[in-house]
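This view holds just a subset of the chains, kept in their places.
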Amino acid sequence: MTRKSLLEPDARTRRRGAAEKRFRAYGAIAIAIGLGFLVVLLTTIIVNGRGAFQQTYLSVPVYLDPAKLDKTGNRDPQEIAKVSTFGYTPLINEALLSQVQSLNIDTPLDSASDMKALVSPSAAALLRDRVIANPQLIGDTVTFNLLAASRVDGYLKGRVARADVTRDKNIDAPHLDIVDALREAGLAQKGFNSAFITGADASESRPEQAGMGVAILGSLAMMAVVLILSLPIGVAASIYLEEFAPRNRWTDLIEVNISNLAAVPSIVFGILGLAAFIQFAHLPQSAPLVGGLVLTLMTLPTIIISTRASLKSVPPSIRDAALGVGASKMQAVFHHVLPLAMPGILTGTIIGIAQALGETAPLLLIGMVGYIATNYPDGIQSAFLDPNSAMPAQIFEWAKRADPAYYERAWGGIIILLLVLLAVNLIAILLRRRFERRW
Amino acid sequence: MSLTVLALILIALGMTAYVSGRARALASAGGDSRALHSLPRYYGAHAAMLALVPAVGILALWLVAQPLVLSGAVSGMLPESNDSGLMLSDVRRVADGLDAVVSKRVVTADEARALEADGTLRALLAGVGAPLASDVSAPVLAAAQEWRRLDARGDLIMAAVALIAALAGLAIAWRRTDKNMRARNRVESGVRMLLIAAASIAVLTTIGIILSLVFTTIEFFRIYPASEFFFGTTWSPSFGGGSELGVLPLLWGTLYISVIALLVAVPIGLFSAIYLSEYASPRVRGIVKPLLEVLAGIPTIVYGLFALLTVGPLLLSVFGRDGLGWMQAGTAVMTAGLVMGIMLIPFVSSLSDDIMGGVPQALRDGSYGLGATKSETIRQVVLPAALPGIVGAVLLAASRAIGETMIVVLGAGAAAKLGLNPFDAMTTVTAKIVSQLTGDADFASPEALVAFALGMTLFVITLGLNVIALWIVRRYREQYE
Amino acid sequence: MDPMQDMRNDTHKMSAKGVDVWYGDTHAIKDVSVELEDRCVTAFIGPSGCGKSTFLRCLNRMNDTIEICRVEGDIHLDGQDIYDRRVDPVQLRARVGMVFQKPNPFPKSIYDNVAYGPRIHGMARTRADLDSLVEQSLRQAALWDEVKDRLAAPGTGLSGGQQQRLCIARAVATQPEVLLMDEPCSALDPIATAQVEELIANLTEDFCVAIVTHSMQQAARVSQKTAFFHLGNLVEYGSTDQIFTNPTDKRTESYITGRIG
Amino acid sequence: RDNVQVAGSSTVLPYASIVAEAFGENFDYPTPVVESGGSSAGLKRFCEGVGANTIDIANASRAMREREVAACAENGVTEIIEVRIGYDGIVFASQLDGPAFTAFTPGDWYGALAPKVMVDGALADNTRTMWSEVNADLPEVEIAAFIPGTKHGTREVFEEKVLLQGCEDTGAMQAMMDGGMDEDAAHDACISVRTDGRSVDIDGDYTETLARIGSNPEGVGVFGLAFYENNTDTLKVATMNGVEPTTESISSGEYPVSRPLFFYIKKAHIGVIPGLKEFAEFFVADEVAGPDGPLANYGLVSDPELAETQATVAEEKTMQGGM
């Protein structure tokens, strides 16, 4: 026979080698496509949302006029509290006007009420809170770091162009001149917007004040419920179905049910949650506990299906080995099969959590969408039972709001959501890596 | 005794049972754990199980049953009327309000019992945050007082019964425990019951879904003809009435979009899984896999916006009027399908990767040893061995595709259409469930109720598909084995 | 009924009567009756595929795990029917240990492989107890010297013969009354084989051992009784001496004289 | 429960949230919770009954329907206070760089979107593709209208005040009735839109419409006044009957397309839920809902009859049919 050279692959081997390369390339291309989309998505998110992490502040010395804030003059906190935020707004406007005048900025704006376009409506509340906390400040001139209005903030971030403001009834070109001058004077400064991460939701008219903090807590509370319930229940159900269940009608029914539940639209889980948890069990509206329960039901099929798939793939010789030394079936499963199936279980958990963390539709029905995440919970119980929103609901809400500044916040919120998702899943990802092994 | 205290006592009893059961078993074996039938901890668990399970079960049943029994008991005290259900809930509200009044120490318990049905009662209850729709009538108050009396007595009996059950369980465990008792078997059958219970939650959920949909669905069919709903080919709700609510275009849209999504997700996901599990180094895999999983974690609204702002215009520039001319607008079946497919990639890739990782190396070696290339090994040995799991992953992805909403709303448009062109706008059942449920139609109108009928229809259809899928898988498996 | 009463006064540790086994429609074991005596080694020999493993797996109900497998007939351990509904197969398997034909170590460390049985049966009270039990079992299986420095390494990273001995050590560690060994020495070199045979001889002082082997020499060396299977039938069963020197059945004779191994 | 709970219309949500926020700042009560989800869904929950586990206020971008009042009563919600907070202007706008629509009339919209229109005095299939074919004063661009989907209350307003009006103005309604249709059928025909893709339903929010306009220079979309005013940097508003929509022109009734916004209070909860009445009064107070208040500032067309509304709230006057 002729001796073939190893170094010179024959035609068939070459063809097979090419097929092999192609096959491998398909894999690489598939991953590249996936990662490519991820990059595009993440870039979009980051480019759009970056701005939310910066915020402009104006530093303004405000004269806290006793004539307006404490008409009786006896610094009685009860009396002072009667002055509403509407009483503080003029003080701020006056202060801004005098600052503009003292800086000799050339501007056609000469009335105090023209200045309200510069600062956030939240400024008045800030002043009022400070004054009520320290009544003796009245009569002094105190320098406050006030949130700039969203248009001003947008101007400094490049989101609002000069050409645009001509038709904007909220702000005019002269305002921008003032902002330029203030910036030159160092009185308008951009800084890291930590309030965006820690703050509460704000109303439509104050995008500059809005933050995700409360919604993050709401989401975390829900995820706690989901993890505590859906992981054990899901794994337990899978173990029963895969390892113990006799093959009969009842288990068939369960099996079909589970795959069917995976196809039930999330909004239907919302309908169920509303009926079962709120109307029947009388749990409170808008509570993260209820949200968590609904999301648990929604993630269960995902976890069960993936867990069953990986239980199935554990070779039977492992079970034999355990049974052979006198382990019970239960012990064989919990000691040997389950650890080997762990990667798949964790993957199911990771995907399930990801899905649950990003889901909005069912929250719509149990009242977690809207203007809700405004009060920090005061304690564990309140974190689960008091009305709260969730991150995706908050993002969904912001994305709808009219002011384009909210659009930026919505994207910024997505960045936070993804970071939280990564943090929540990090343990699972690391654990999975530990459990992955070939045999 | 409040429920919390009762629960704490029960937990304490459970722990006592564990410790004593374990100790008694060891004592019966003369301190030598090897002489026991099972490990000592099983005896402890067995005792705790006996002490807690019946008690907790009684507690749970009692908590559900008591209000029903009480309703029956007091309903006789109420005047005959056609809205007795409403009255009964009034009774409960008054009773709860009185409880609140007492617990907030506005009045003493004795005073509360002596209250009269006059105008002050409503204000009194309002003071503790218990709103009433109207003033309290005498029969309602009487019934409420009776309710409170029975309720208090019921609570007391419940606590007593639960505690007795726990103690009895403890005693039985104590008596039974000795070194020959099959503690492990007993505990394991307990655990098995737990597993069954967990599996049954799926059925309960299904029942819950059906219950929460079925009544409104029936209501819908009462005001809208079922034949038009199931066989109508037009979907055009309108506020003024005269809506046409044919489900066919929606079902078609659901199917079409899901199929396109799967055509994207399954090949990409499967090839990614193959690459990750068979070609990639552990380091690459450790990074890429979680990265791909981020795709499943991006909120669907982002995908929706992505479809609307990026993919739609992109497709339009190729297939639109300036290109091939097949596409009218950016929103289309194709747009939504593509984007949904991207979202589903990790559903296929991650799970399949885990499952292929579970295929024993010896099988791969066997194939390599015959001179197979890696790709041949994967296609002919690894994939078939992993097939059951991969099918599960694909079914999961398909299920998600059917249930997805946001991407469809933003990517596929809101128009319900029956057509073949994948570049036309269409919409799905789920999208319409959301829009009709949160829409502005008044809530007893067919336009709002149709959401429930849609939910029910989709539920039944997917159930049918799953039954068929199970049947096919079974047949296939039988042939294979 | 007092189980003690049920025990007959013979030395049969296990007895099988009229056992039939089907895999689906395949009739793998046909009406086999055998007694395993206590303190005695019984060898099962016969051509490949004749049903030796299947029969062995009946003796500790490992066949329960194969869905398509159906067992009929009576099998008794100490006079008690092991297929009785009241019998816990788990407890049975703790008493009737098994070494499988294909080595199947757990994907865990070598130590944990051996310690698994003792742990779930609560056989060691202290960590030191367990350590010494593991060491003793590994020594009995003639593996200790090779692995003593890497007890924490995975059991799946051992050579074929090492894995086989690991599985023997694992089975021995639970100290079963009956030990079923399915070709325990197939992957072992002569020295290791001798050590395992010594182990078997030692075990017989207290226990009952059944061993499947293809080596006539081994059967002759270690066993007191031999059963010859052919195509699912038990062709001949008797003392090893008699079977090897004076077989009554022609098939036995031709199988033994065709000896090569 | 110690906070006020509000749910309902997403159109009213911005205003309710502005008020809730200011309320939380100025009062010692906790900030009310305002859920969105749609007028209908909000009213449904409102009508589930009285009690701490039901909401106190429902927002609605339309008046409560009789069927809903009846359903409420069935569940024991009999005393309802209706509060009208102002008007929502509905505007038409196109891309800032796009064509200027300065001559819209309801008839033009009918002529562009209806499946059958009047051509030379007779009804004919609508084959128009350009706005200029509808009305020579309109720019010569393709018809691409983004109108609210059938889930939105705005759609109803659009149908009634634009399409139906246009149908009547152009004489199409008369022609249909002459052609043998009864009034109901003609009404339905008047408010239907063509299905060839020139008119696109938007089930999402105004942000989605904005995105559609953003990627289609010739598109015209329907927006709320408040939304438009916040997005003047990208949108160019169209006039209707020659009138530009502003808070003034809408409140004077000059601009024809607008709708009232409401909220409904459960009287049984007043005095029980702390801060409920204070919140309602604060909502309609002059400094809040008045023409210079933050709501108007944001885009609400304030109600010229605000004083009456304030009285309604102060006296807890329930709707007709209430006890």
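The letters A, B, C and D name the chains in turn, as written, and every chain counts its residues from 1.
Keep in mind that, in the parts below, a residue touches a chain if its C-beta (ideal position, glycine included) is under 8 Å from a C-beta of that chain, and two chains touch if they have at least 3 such contacts.
Source: prediction; values computed, not measured.
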item: Copies of each displayed chain within the entire complex, written as a formula; value: A x1, B x1, C x2, D x1
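We adopt the following convention: only the chains that are shown with their structure count from here on.
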item: Label of the chain whose CA centroid is most distant from the centroid of chain C; value: D
item: Distance from the mean Cα position of chain D to that of chain C, given in whole angstrom; value: 83
item: Separation of mean Cα positions, chain D and chain B [Å, integer]; value: 36
item: Approximate Å spacing (C-alpha centroids) for the pair chain A, chain B; value: 22
item: Residues of chain C touching at least two other chains; value: 90-91, 120-121
item: For chain B, residues contacting two or more additional chains; value: 184-185, 305, 437-438
item: Of all residues in chain D, those that touch chain A in their complex; value: 1, 3, 5, 7, 10, 13-14, 16-18, 20-22, 24-26, 30-31, 33-37, 41, 45, 48, 53, 55, 205-207, 224, 226-227, 229-233, 287, 294, 297-299
item: Residues of chain B touching chain D in the complex; value: 83, 86, 89-90, 93, 123, 126, 129-134, 236-240, 242, 305, 308-309, 312-313, 328-331, 409-410, 413-415, 425, 427, 431, 435-445, 447-448
item: Chain B partner contacts - residues on chain D that touch it in the complex; value: 1-2, 9, 37-41, 43-44, 49-52, 61-62, 65, 67-68, 71, 74-79, 149-153, 155-156, 159, 184, 187-188, 191-192, 195, 197, 200-204, 208, 211-212, 214-216, 266, 268-269, 271-274, 323
